[in-house]
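Scroll down for the structure; my scribbles are underneath it.
Heads up, one of the protein chains got dropped from this complex, but the rest are sitting where they should.
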Amino acid sequence: MVCNADEGEPGTFKDRVVFTEVPDLLFEGMTVAGYAVGASEGIVYLRAEYEYLLPGLLEVLDRRRRLGLLGRNICGKEGFDFDVRIQMGAGSYVCGEESSLLESAEGRRGAPRTRPPFPVTRGYRNQPTALNNAETLCCAARILAKGADWFAAQGTRDSTGTKLLSVSGDCARPGTYEVEFGLSVNKLLALVGADEAAAVQVGGPSGTCVAPKDFGRKICYEDLSTGGSVMVFGPGRDMLEVVRDFTEFFAEESCGWCAPCRVGTEVLLRMLDEIRDGRGTQDHLYRMMQLGDTVKACSRCGLGQTAVNPFLTTLRNMRDIYTERLSAHEYVPRLDLKKAVAFSEELAGHRSEVKEE
Amino acid sequence: MKKFTFVLNGRDVEALEGQSILEAADGAGVYIPRLCYHKDLLPGGHCRVCSVKVNGKVANACTMPAADWMVVDTDTEELNEYRRLIIELLFVEGNHFCPICEKSGDCELQALAYKFGMTAPLWPTLSKNPPVDASHPDVFIDRNRCVLCGRCVRASRERDGKSVFGLEGRGIRTRIALDSLDGLGMTALGRNDAAATICPTGSLVLKRVGFTTPYGARAYDKAPIGSEIEKKEE
Partner (left out) sequence: MAAKPRVATCSLTGCFGCHMSLLDIDERIIDLIGLVDFDKSPIDDIKSFTGPVDVGIIEGGVSNDENVEVLRSFREHCGVLVAVGECALTGGVPSMRNLVPLKECLEEAYLKGPTLVGGAIPNDPEIPLLLDRVYPCHEVVRIDYMLPGCPPSADVLWTALAALLKGEEPKLGYELIKYD
């Protein structure tokens, strides 16, 4: 029974709240899940940056052992053995992907495994492994306490229950919010004090960038799916710069295993830079879309499959951020003559007679 | 082994339990383009050139086991567009000087680019420019030509019982690492190792044997890559 507490998606900090405010709920959820699937070993894979939470969590685990809530014969129930240990993460974004997390937890390079087999068949040390997010396990504990009907009565038909959202960015009241699934972006923005929002990134960089015309959309699996990250961008933000930064993040975090993600994210970044510098053309957008589609379709894991989302979703929802920066010319050379001859001019002691176009 | 059938490009084909989609297709005389796959090695899933559609969803043919519920398409315009693009990306990731490469004509990357009709890669070049390591008496490694298919890594482990090669670094900085910091010459790599000759490009090349086959007689001069698999069916 593994709890994914890697929480690496930029803009997500909801698990931190779980660990600081209701750690017992999480461990209870893990224990319940362990009982359900017949696991005796639980591992929390904790984000490296949360190392400062470790002493407190270890204390909670110790207390739960003393109370008979972990260990042998839990709550006096013969044969109900379950204990939890905490595995510190090693700091890579892709380790939030389940099979990379398992690789890392086993002490290897954090890179995805070939799937199938999936972790439920062969996971941690080749054992069948249930792997869930910290928030999911908290839900499990609450469902057992309050009943499935109570849980299902909240949210929407396809997304029952509540969702923890980590809201950050240009808003008056950033923080972690527990909301019912189905909440519209508009309502959320009112809640957090962001009436002026020009764009909202739902689900972190790998999610969807929502423009004001779509603020009526709902946060739930059947519409705007999110792991919890919600970033608000005010009217002063340069969204192309935001997309560029997100893309750079993914290029940086790509594990390098598969070609489309490794090369595709990097090439996309270069072309975004060309557009930013006014050297892009319509052809750029066309080719970048083809590139995005390929990286999305063919990459080996969720990182590559979503790494192009910042570009693809903004190209759909706010195309202006690109078109307004395109060159007026149909063709723009990659050669920057002035830069390209600078060294030779210095060496020769005279200027090139060939003019800039 | 248990046999079953699945639908491949609109017809029923037979497969053995445990076979990947790619292996089953090979058996049926259907060539699925591939680069990192090698029949003597476990699949790696690096290049994604063998991406196919399984019941409408993209899947990787060399790592996905075939199953009786599958309806697989391997040769659609959409898929070939993905493949062409991935190959073009690999050309700008490295520095591929075909005219002076020992592998030209026998290179699988080049052959795939021919098959998909690439005239020249048009993406911005990434200029990694790694140095060539010629410290080994019989083999050199030129990472400019490396596509990170991982074949040498797998061959060294699986076939040669060594671990001369590995992957290190992340993202675009990923590279083939050696088990010696002092160059290929100080590793346990032998001239007759599977790893020494399994490279699909000219990245790992035996010394002193280049340019022996005349133009026109090399592997992919006349017939596209994969023809040998497609012929089996006729």
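All chains are identified by letter, namely A and B, in their written order; residue positions are counted from 1 within each chain.
FYI, contacts are C-beta pairs under 8 Å (C-beta built on N, C-alpha and C of every residue); 3 or more make two chains touch, one makes a residue touch a chain.
None of these values were measured; they are calculated from a predicted model.
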item: For chain B, residues in touch with the removed chain; value: 95, 97-101, 104-105, 110, 113-115, 117-122, 127, 129, 144, 215, 221-224
item: Missing-partner contacts on chain A, residue numbers; value: 330-331, 333-335, 337, 339-345, 347-350, 352-354, 357
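Definition applied: only the chains that are shown with their structure count from here on.
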item: Chain A partner contacts - residues on chain B that touch it in the complex; value: 43, 45-49, 51, 58, 60, 63-65, 81-82, 85-86, 89-90, 92-93, 122-124, 126, 147-148, 167, 169-174
item: Complex contacts: residues of chain A adjacent to chain B; value: 92, 109, 114, 116, 251-260, 262-267, 270-271, 274, 287, 290-291, 293-294, 297-300, 334
